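Complex shown without one protein chain; remaining protein chains in place.
Now for subunit A:
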Amino acid sequence: MAAVYKSLSKGSGSDLPKERATKNKQRVLILSSRGVTYRHRHLLNDLASMMPHCKKDAKFDAKSKLYQLCELADLYNCNNVLFFEARKGKDLYVWLSKVPNGPTVKFHLQNLHTMEELHFTGNCLKGSRPLLSFDATFETEPHLKLIKELFLHTFGVPQGARKSKPFIDHVMGFTVADGKIWIRNYQINETEKTGKEGDDADKSKPKHKGPKGDTEINLVEIGPRFVLTPIIIQEGSFGGPIIYENRQFVSPNQVRSELRRTKASRHNARAEKQVERLAKKGDLGLRTSGPRKATDELDTRKVFA
(Lines give C-alpha, C1' and ligand atoms only; values in the text may rest on other atoms or scores of the structure.)
Protein backbone atom coordinates (compact mmCIF):
# COMPACT_ATOMS: atom_id res chain seq x y z
CA MET A 1 0.00 0.00 0.00
CA ALA A 2 2.80 2.35 0.90
CA ALA A 3 4.36 1.67 -2.43
CA VAL A 4 1.10 2.54 -4.16
CA TYR A 5 0.89 5.80 -2.27
CA LYS A 6 4.47 6.57 -3.05
CA SER A 7 4.05 6.01 -6.75
CA LEU A 8 0.85 8.04 -6.80
CA SER A 9 2.27 11.02 -4.99
CA LYS A 10 5.50 10.93 -6.93
CA GLY A 11 3.69 10.78 -10.23
CA SER A 12 1.61 13.82 -9.45
CA GLY A 13 4.66 15.68 -8.14
CA SER A 14 6.69 15.18 -11.28
CA ASP A 15 3.83 16.22 -13.54
CA LEU A 16 3.33 19.62 -12.02
CA PRO A 17 6.47 21.53 -13.04
CA LYS A 18 6.07 20.57 -16.67
CA GLU A 19 2.56 21.92 -16.81
CA ARG A 20 3.57 25.11 -15.11
CA ALA A 21 6.30 25.67 -17.61
CA THR A 22 3.78 25.70 -20.41
CA LYS A 23 1.26 28.04 -18.91
CA ASN A 24 1.46 30.90 -16.49
CA LYS A 25 -1.41 30.59 -14.08
CA GLN A 26 -1.54 32.93 -11.17
CA ARG A 27 -4.20 34.10 -8.82
CA VAL A 28 -3.58 36.60 -6.10
CA LEU A 29 -5.40 36.92 -2.82
CA ILE A 30 -5.29 40.57 -1.90
CA LEU A 31 -6.34 41.74 1.52
CA SER A 32 -5.37 43.95 4.40
CA SER A 33 -5.21 43.62 8.11
CA ARG A 34 -7.44 45.57 10.42
CA GLY A 35 -6.41 49.10 11.23
CA VAL A 36 -5.47 50.33 7.78
CA THR A 37 -6.02 53.99 7.04
CA TYR A 38 -8.14 55.18 4.18
CA ARG A 39 -5.07 55.82 2.06
CA HIS A 40 -3.86 52.28 2.53
CA ARG A 41 -7.30 51.04 1.62
CA HIS A 42 -7.42 53.22 -1.49
CA LEU A 43 -4.03 51.92 -2.57
CA LEU A 44 -5.27 48.39 -2.12
CA ASN A 45 -8.29 49.19 -4.26
CA ASP A 46 -6.11 50.81 -6.91
CA LEU A 47 -3.92 47.75 -7.10
CA ALA A 48 -6.91 45.44 -7.16
CA SER A 49 -8.44 47.41 -10.01
CA MET A 50 -5.33 46.78 -12.07
CA MET A 51 -5.13 43.09 -11.26
CA PRO A 52 -7.99 41.14 -12.83
CA HIS A 53 -6.48 37.92 -11.54
CA CYS A 54 -6.87 38.93 -7.92
CA LYS A 55 -9.39 38.01 -5.32
CA LYS A 56 -10.04 40.74 -2.81
CA ASP A 57 -11.04 39.52 0.58
CA ALA A 58 -12.30 41.14 3.75
CA LYS A 59 -9.91 42.51 6.31
CA PHE A 60 -7.92 39.85 8.04
CA ASP A 61 -8.24 39.91 11.78
CA ALA A 62 -5.13 38.40 13.32
CA LYS A 63 -1.75 40.02 13.00
CA SER A 64 0.29 37.32 14.65
CA LYS A 65 -1.17 34.23 13.06
CA LEU A 66 -0.32 35.10 9.50
CA TYR A 67 0.10 31.46 8.55
CA GLN A 68 -3.69 31.30 8.52
CA LEU A 69 -3.48 33.31 5.32
CA CYS A 70 -2.14 30.23 3.55
CA GLU A 71 -5.29 28.33 4.32
CA LEU A 72 -7.38 31.30 3.32
CA ALA A 73 -5.57 31.53 0.00
CA ASP A 74 -6.03 27.83 -0.50
CA LEU A 75 -9.70 28.26 0.14
CA TYR A 76 -9.93 30.90 -2.58
CA ASN A 77 -7.75 28.83 -4.86
CA CYS A 78 -5.07 31.51 -4.93
CA ASN A 79 -1.38 30.78 -5.16
CA ASN A 80 -0.16 34.27 -4.30
CA VAL A 81 -0.98 36.50 -1.38
CA LEU A 82 -0.58 40.26 -1.24
CA PHE A 83 -1.22 41.27 2.33
CA PHE A 84 -1.25 44.79 3.74
CA GLU A 85 -0.40 44.82 7.40
CA ALA A 86 -1.02 48.12 9.13
CA ARG A 87 0.66 48.90 12.40
CA LYS A 88 -0.21 51.72 14.75
CA GLY A 89 -2.55 53.18 12.20
CA LYS A 90 0.32 54.66 10.24
CA ASP A 91 2.96 52.15 9.22
CA LEU A 92 2.17 49.82 6.41
CA TYR A 93 3.94 46.55 5.80
CA VAL A 94 3.31 44.59 2.64
CA TRP A 95 3.69 40.85 2.54
CA LEU A 96 4.11 39.10 -0.76
CA SER A 97 3.97 35.34 -0.66
CA LYS A 98 3.70 32.27 -2.83
CA VAL A 99 1.21 30.17 -1.03
CA PRO A 100 1.85 26.56 -0.41
CA ASN A 101 5.61 26.58 -0.15
CA GLY A 102 6.81 30.16 -0.06
CA PRO A 103 8.90 32.22 -0.26
CA THR A 104 7.52 35.25 1.52
CA VAL A 105 8.85 38.78 1.31
CA LYS A 106 8.01 41.47 3.81
CA PHE A 107 8.26 45.07 2.71
CA HIS A 108 7.83 48.38 4.41
CA LEU A 109 5.71 50.69 2.30
CA GLN A 110 6.44 54.40 2.22
CA ASN A 111 5.79 57.48 0.11
CA LEU A 112 2.32 56.33 -0.68
CA HIS A 113 0.23 58.34 -3.13
CA THR A 114 -2.98 56.82 -4.34
CA MET A 115 -4.32 57.16 -7.85
CA GLU A 116 -7.05 59.54 -6.80
CA GLU A 117 -4.95 62.07 -4.98
CA LEU A 118 -2.27 62.27 -7.64
CA HIS A 119 -4.54 63.78 -10.32
CA PHE A 120 -2.58 62.31 -13.19
CA THR A 121 -4.12 62.44 -16.62
CA GLY A 122 -3.18 58.90 -17.58
CA ASN A 123 -5.78 56.17 -17.69
CA CYS A 124 -5.90 52.59 -18.85
CA LEU A 125 -8.32 49.79 -19.44
CA LYS A 126 -9.45 48.02 -16.33
CA GLY A 127 -7.84 44.63 -16.45
CA SER A 128 -5.48 45.14 -19.36
CA ARG A 129 -2.23 43.27 -18.99
CA PRO A 130 0.65 45.49 -17.98
CA LEU A 131 4.15 45.42 -19.36
CA LEU A 132 6.44 44.96 -16.40
CA SER A 133 9.59 47.01 -16.57
CA PHE A 134 12.34 45.90 -14.23
CA ASP A 135 15.51 47.72 -13.46
CA ALA A 136 18.71 45.90 -14.43
CA THR A 137 19.72 45.98 -10.76
CA PHE A 138 17.15 43.28 -10.12
CA GLU A 139 19.42 40.78 -11.84
CA THR A 140 22.44 41.46 -9.68
CA GLU A 141 21.54 39.96 -6.30
CA PRO A 142 19.75 36.71 -5.50
CA HIS A 143 17.29 38.33 -3.14
CA LEU A 144 16.42 40.95 -5.74
CA LYS A 145 15.97 38.20 -8.30
CA LEU A 146 13.55 36.50 -5.99
CA ILE A 147 11.66 39.72 -5.34
CA LYS A 148 11.45 40.32 -9.07
CA GLU A 149 10.00 36.88 -9.58
CA LEU A 150 7.38 37.55 -6.93
CA PHE A 151 6.47 40.87 -8.54
CA LEU A 152 6.20 39.08 -11.85
CA HIS A 153 3.79 36.58 -10.38
CA THR A 154 1.75 39.07 -8.43
CA PHE A 155 1.51 42.16 -10.62
CA GLY A 156 1.84 40.50 -13.99
CA VAL A 157 -1.54 39.52 -15.29
CA PRO A 158 -1.37 36.00 -16.72
CA GLN A 159 -2.24 35.54 -20.35
CA GLY A 160 -5.90 34.80 -20.81
CA ALA A 161 -6.87 35.70 -17.27
CA ARG A 162 -10.58 35.71 -16.72
CA LYS A 163 -11.38 39.42 -16.74
CA SER A 164 -8.33 40.66 -18.62
CA LYS A 165 -8.65 42.84 -21.70
CA PRO A 166 -6.92 41.91 -24.94
CA PHE A 167 -4.89 45.11 -25.39
CA ILE A 168 -1.82 46.38 -23.66
CA ASP A 169 -1.90 50.00 -22.64
CA HIS A 170 0.16 50.44 -19.52
CA VAL A 171 3.61 49.84 -18.13
CA MET A 172 4.45 49.13 -14.55
CA GLY A 173 7.93 50.18 -13.58
CA PHE A 174 9.98 48.65 -10.78
CA THR A 175 13.22 50.39 -9.99
CA VAL A 176 15.80 49.73 -7.33
CA ALA A 177 17.30 52.93 -6.04
CA ASP A 178 18.69 53.81 -2.65
CA GLY A 179 18.02 50.29 -1.38
CA LYS A 180 14.33 50.66 -2.04
CA ILE A 181 12.01 49.58 -4.76
CA TRP A 182 10.11 52.38 -6.46
CA ILE A 183 6.94 51.51 -8.26
CA ARG A 184 5.33 53.61 -10.95
CA ASN A 185 2.54 53.04 -13.40
CA TYR A 186 2.34 54.66 -16.82
CA GLN A 187 -0.11 54.69 -19.65
CA ILE A 188 1.33 53.99 -23.10
CA ASN A 189 0.31 56.71 -25.49
CA GLU A 190 0.92 56.13 -29.16
CA THR A 191 1.02 59.06 -31.53
CA GLU A 192 1.81 59.36 -35.20
CA LYS A 193 5.19 60.86 -35.81
CA THR A 194 4.45 62.50 -39.14
CA GLY A 195 0.92 63.83 -38.91
CA LYS A 196 0.53 64.68 -35.30
CA GLU A 197 -2.87 66.25 -35.60
CA GLY A 198 -4.21 63.82 -38.19
CA ASP A 199 -7.81 62.66 -37.96
CA ASP A 200 -8.62 59.48 -36.10
CA ALA A 201 -9.43 57.27 -39.06
CA ASP A 202 -6.10 58.05 -40.61
CA LYS A 203 -4.35 57.38 -37.35
CA SER A 204 -5.73 53.96 -36.68
CA LYS A 205 -4.99 52.49 -40.07
CA PRO A 206 -1.25 51.93 -39.89
CA LYS A 207 -1.52 50.51 -36.41
CA HIS A 208 -3.78 47.76 -37.57
CA LYS A 209 -1.41 46.88 -40.35
CA GLY A 210 1.41 46.04 -38.03
CA PRO A 211 4.65 47.38 -36.68
CA LYS A 212 5.73 50.56 -38.31
CA GLY A 213 8.48 52.83 -37.29
CA ASP A 214 6.47 55.97 -37.57
CA THR A 215 4.49 55.70 -34.34
CA GLU A 216 5.91 57.52 -31.42
CA ILE A 217 5.42 56.21 -27.92
CA ASN A 218 5.18 58.44 -24.94
CA LEU A 219 4.02 57.69 -21.44
CA VAL A 220 1.55 59.40 -19.18
CA GLU A 221 1.61 58.53 -15.54
CA ILE A 222 -1.49 56.92 -14.08
CA GLY A 223 -0.58 56.34 -10.46
CA PRO A 224 -0.40 55.12 -7.74
CA ARG A 225 3.11 55.74 -6.52
CA PHE A 226 4.81 53.97 -3.68
CA VAL A 227 8.15 52.80 -2.42
CA LEU A 228 8.89 49.40 -0.92
CA THR A 229 11.80 48.59 1.34
CA PRO A 230 12.43 44.85 1.61
CA ILE A 231 12.85 43.78 5.21
CA ILE A 232 13.03 40.01 5.27
CA ILE A 233 12.53 37.02 3.04
CA GLN A 234 11.20 33.84 4.59
CA GLU A 235 11.55 30.54 2.92
CA GLY A 236 8.10 29.24 3.70
CA SER A 237 4.77 30.88 3.17
CA PHE A 238 4.26 33.18 6.16
CA GLY A 239 6.72 31.06 8.08
CA GLY A 240 9.90 29.12 7.83
CA PRO A 241 13.46 30.23 8.25
CA ILE A 242 14.56 33.71 7.32
CA ILE A 243 16.81 33.50 4.31
CA TYR A 244 17.40 37.18 3.80
CA GLU A 245 17.39 40.11 6.13
CA ASN A 246 17.92 43.74 5.19
CA ARG A 247 20.34 45.24 7.65
CA GLN A 248 19.92 48.71 6.22
CA PHE A 249 16.27 48.79 7.13
CA VAL A 250 15.46 51.00 10.07
CA SER A 251 12.07 50.43 11.57
CA PRO A 252 9.81 53.47 11.64
CA ASN A 253 9.37 52.96 15.35
CA GLN A 254 13.08 53.36 15.81
CA VAL A 255 13.07 56.51 13.73
CA ARG A 256 10.27 58.00 15.75
CA SER A 257 11.85 57.11 19.08
CA GLU A 258 15.13 58.64 17.91
CA LEU A 259 13.32 61.84 17.05
CA ARG A 260 11.63 61.89 20.40
CA ARG A 261 14.91 61.26 22.13
CA THR A 262 16.64 64.17 20.45
CA LYS A 263 13.79 66.39 21.45
CA ALA A 264 13.90 65.08 24.98
CA SER A 265 17.64 65.59 25.20
CA ARG A 266 17.20 69.27 24.44
CA HIS A 267 14.71 69.58 27.22
CA ASN A 268 16.83 67.58 29.58
CA ALA A 269 19.84 69.79 28.99
CA ARG A 270 17.79 72.85 29.71
CA ALA A 271 16.30 71.36 32.86
CA GLU A 272 19.73 70.35 34.07
CA LYS A 273 21.05 73.85 33.56
CA GLN A 274 18.19 75.25 35.56
CA VAL A 275 18.94 72.97 38.46
CA GLU A 276 22.59 73.91 38.28
CA ARG A 277 21.76 77.58 38.33
CA LEU A 278 19.55 77.17 41.36
CA ALA A 279 22.26 75.25 43.15
CA LYS A 280 24.78 77.96 42.34
CA LYS A 281 22.48 80.65 43.65
CA GLY A 282 21.87 78.62 46.75
CA ASP A 283 25.60 78.33 47.33
CA LEU A 284 25.98 82.08 47.08
CA GLY A 285 23.18 82.53 49.58
CA LEU A 286 21.00 84.34 47.12
CA ARG A 287 17.94 82.20 47.62
CA THR A 288 15.38 82.80 50.30
CA SER A 289 14.82 79.14 50.95
CA GLY A 290 18.43 78.05 50.65
CA PRO A 291 21.13 78.12 53.32
CA ARG A 292 22.30 81.57 54.40
CA LYS A 293 25.87 82.55 53.97
CA ALA A 294 27.72 82.65 57.27
CA THR A 295 27.89 86.28 58.39
CA ASP A 296 31.31 87.71 58.54
CA GLU A 297 32.69 89.74 61.48
CA LEU A 298 33.19 92.72 59.23
CA ASP A 299 29.79 92.48 57.54
CA THR A 300 28.16 95.86 57.09
CA ARG A 301 25.10 94.72 58.95
CA LYS A 302 27.19 93.67 61.93
CA VAL A 303 29.45 96.68 61.96
CA PHE A 304 26.59 99.17 61.81
CA ALA A 305 24.18 97.21 63.95
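Some observations on this one:
In this text, a contact is a pair of C-beta atoms (placed from the backbone, for glycine too) under 8 Å apart; a residue touches a chain by one contact, two chains touch by 3 or more; residues count from 1.
Here is the rule we go by: contacts and distances are computed from a predicted model.
Per the UniProt record, the absent chain's protein name among "Ribosomal protein S18", "GATOR2 complex protein WDR24", "rRNA-processing protein and EBNA1-binding protein ebp2" or "Ubiquitin-related modifier 1" is "rRNA-processing protein and EBNA1-binding protein ebp2". Shown as candidates are A:74, A:258, A:272 or A:296; the residue that touches the absent chain is A:74.
Summarising the interface, subunit A meets the missing chain with residues 1-2, 4-6, 8-9, 12-13, 16, 19-21, 23-27, 46, 49-50, 53, 70-71, 74-79, 98-103, 115-116, 119-121, 123-127, 129-140, 142-143, 145-146, 149-150, 152-153, 156, 158-159, 161-162, 165-169, 171, 173, 175-178, 182, 184, 186, 188, 190, 200, 203-204, 207-208, 210-211, 217-219, 221-222, 232-236, 239-245, 247.
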